[in-house]
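Some notes on the structure that comes next.
For this view, one protein chain was removed and the others were kept in their places.
Here the chain labels run A and B in written order, and each chain numbers its own residues starting at 1.
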Amino acid sequence: MELDPRSAGAEEGAPPVWRPSGLVTLTTDFGLQDPYVGIMKGVVHRACPGVTCIDLSHEIAPQDVATAGFFVAHSWNYFPVGTVHVAVVDPGVGSKRAILVAEEAGHAFLAPDNGLLDAVLGADAQVFTLDEDRFALPERSSTFHGRDVFAPAAGALAGGLAPAAAGEPRPGWLPSERDDPVRGVGTGGSIETEVVLVDRFGNLISGLDVGRLALDLGEWTVEAGGRLIPCAGTYTEVAPGEPLALVDSYGHLEVAVRDGDAARELNLGRGAVLTLRRRM
Amino acid sequence: MELDPRSAGAEEGAPPVWRPSGLVTLTTDFGLQDPYVGIMKGVVHRACPGVTCIDLSHEIAPQDVATAGFFVAHSWNYFPVGTVHVAVVDPGVGSKRAILVAEEAGHAFLAPDNGLLDAVLGADAQVFTLDEDRFALPERSSTFHGRDVFAPAAGALAGGLAPAAAGEPRPGWLPSERDDPVRGVGTGGSIETEVVLVDRFGNLISGLDVGRLALDLGEWTVEAGGRLIPCAGTYTEVAPGEPLALVDSYGHLEVAVRDGDAARELNLGRGAVLTLRRRM
Partner (left out) sequence: MELDPRSAGAEEGAPPVWRPSGLVTLTTDFGLQDPYVGIMKGVVHRACPGVTCIDLSHEIAPQDVATAGFFVAHSWNYFPVGTVHVAVVDPGVGSKRAILVAEEAGHAFLAPDNGLLDAVLGADAQVFTLDEDRFALPERSSTFHGRDVFAPAAGALAGGLAPAAAGEPRPGWLPSERDDPVRGVGTGGSIETEVVLVDRFGNLISGLDVGRLALDLGEWTVEAGGRLIPCAGTYTEVAPGEPLALVDSYGHLEVAVRDGDAARELNLGRGAVLTLRRRM
């Protein structure tokens, strides 16, 4: 009796079968003024003809590893199973920092071993250290491993190579606790969190995952910059120009101004403290 | 005798046969710093494997519905028949505003019912109200219908669903008159129009569609900001640094500065009045 290879992943302890979707997402701090991102895509295509590359963001502030992690963590699950997610915010490029390759829920992830994937991977992730020498282009620079290492490895994964076959198990990998940056619970049951991201619209996105805390925003108001801000279900529940707090599309607590720019109009930015207070 | 399905669209009153090209264009005010556009593409790919997404623009100013309409109106016809054009500038997201799905000349269009498509669709368009519940992702946010409604619907259209099958006829749809924003015809036969768009080069693009008015620019000069500007056929007809007025690639009257930035050098912007005067 022969094993059906398609069922191999179902066996106890067997690695899941890697079925690439042919998609690769790219998240970097390379910007779009230079050809760095385009060059990476060229190398991915050389390694995997027919692949489709999709940009998540390349306008992450230089070296901002945390935002790259936030973006990938809140995006990957909207892509088809079998997608390869590559994130290169890599202040340690050229040093001995390792590169991680991981698999979770049928998706593959590739990023420097610098904490970027801490907020992305969960308890079920399989995490490996990439065998860089096996994938690197013949002339490897010391400054652009996005092109010289990540891109050829991503192409190999998109072409069918399983993450587990791309390196050795990463020793000591522990899924992070992924504490929400809730800064403390004050007197009277108030909750403090902080702004982790200001988006294109000037929305102030906090680290507080509303669903995870099972909060009903209707029972709270938000204090930000000395101002009390009502919670609402959607932008149009307040008048144009008025601030509101709501659950945003990341599932996080967000302070916004309807048809306006909350960061500018409230003069708040990343790191600003938001305090939830129970309504009387 | 069997009907030839390929000829079904030719029958009197029968809806045209929808033949998708596999392309989806995206026009939003989401910007490129956040992963919003990439996430939309992920959802489109989940709904329609093998699709190709093409960005028209995501740097439209937040809430600038008119510019989104201008961009789609002047772009769609350069794409293959069967392309799905998605435009999401959506200040009313989360409210009860409807979403339109339309078909014209073998192309499909998807946008909020907020006037965005007024400048896009012509008298022959078939216009429907999207059945949102049928396409929405299971967990629909109140702030990001680009991801939760538009993207899965776009994927369905790109995969073969005809626009007419995606909703109910929109009651009361009337093709807009699409008046050019010509502000009046003054004494001596002068024509006033205004700047509706400043492009990347600082070119001042007016609302005046030169071909529609059958104007011969050689018979006119343009007054802008108190300055008389000669009309020319192409940039190189004037010296570097000199202003000129010409028919631009949208077919509209444009004021430019050769090898320069007219908006900056003439200190004019959106809403500025351009007056055409007949040459003596």
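Note that a contact is a pair of C-beta atoms (placed from the backbone, for glycine too) under 8 Å apart; a residue touches a chain by one contact, two chains touch by 3 or more.
Everything numeric in this text was worked out from a predicted model, so none of it was measured.
For the chain missing from the display, the contacting residue among B:Gly160, B:Gly189 or B:Gly233 is B:Gly233, taking the whole complex into account.
Note that of A:Val93, A:Ala136 or A:Ala165, the residue touching the chain absent from this view is A:Val93. Touch with the chain omitted from the figure is made, among B:Glu103, B:Asp209 or B:Asp248, by B:Asp248. One chain of the complex is left out; on chain B, the residues touching it are 21, 23, 25, 27, 32, 52, 54-60, 71, 74-75, 78-80, 83, 199-201, 233-236, 246-249, 254, 259, 261. One chain is missing from the display, and on chain A it is touched by residues 30-39, 41-43, 45-46, 49, 52-53, 62-63, 91-95, 141-144, 147-148.
By our rule, only the chains that are shown with their structure count from here on.
Averaged C-alpha coordinates put the centre of chain A at 32 Å from the centre of chain B.
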